[in-house]
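Note that this is a trimmed complex: some chains were dropped, and none of the rest were shifted.
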């Protein structure tokens, strides 16, 4: 699935969060997704909240899996590990660059670096595992 | 800080999320917090979303630290690891039982088990590290 198809899948199957994210590019290694930061993603002081960064990481790696497998809406996150390394810049979107590291029969693993748009040092990194349902 | 003081701290310093959580009990080991599950926390099928569970874990361990240190609003999450183990029951609140495992000069560590209310098997577990700002 390409960027437009993944965006359409988000809209049809995850309507509540689809407007938060823009799939920007699918590449050989994985893909790039934008969290369109709005008031509801912020904490006092203008920083992006932890749950919002978790959500970006989860969507980015999940879509990287779907880009290979097609629309497997039932893949579920079983493990997540996140390092919060820098404070996101106020008033900027967050960009997630995900890599798919393993796509097995029952488990898939990916990781993601998250950046405030236009910055080169990541604000956070995450790795996640997904359980793939049997066909 | 006791349960009522922690609840008041949430309301004053984290107004956006304070209404999502009820601090139920502070004990020697840590504390118990309720995520008052509402429509905005759900995914299709009625299950509680990953970011909402992340948020419960983060609030539970953070408040366990504050219950010992007093209101240190600037402690920041530096690492989180979560295992999602079972699907939460539709239509039930989630209960987080947090333990404080380390309260050092610069780092604090805790973990939490999360349960659908009334169930004995945890839906998820998480461990988190916080950086404590110098006084």
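Letters are used for the chains, namely A and B, taken in the order the chains are written, and counting of residues starts over at 1 for each.
The criterion applied here is as follows: a residue touches a chain if its C-beta (ideal position, glycine included) is under 8 Å from a C-beta of that chain, and two chains touch if they have at least 3 such contacts.
Because the structure is a prediction, the values reported are computed rather than measured.
Summary of assembly composition: all chains derive from one sequence, 2 are present in place, and the complete complex in the structure file consists of 4 copies.
Keep in mind that, in the parts below, only the chains that are shown with their structure count from here on.
Note on chain placement: the centre of subunit A and the centre of subunit B lie 23 Å apart, centres being C-alpha means. Those residues of subunit B that touch subunit A in the shared complex are 13-14, 16, 40, 42-44, 49-52, 54-55, 58, 76-85.
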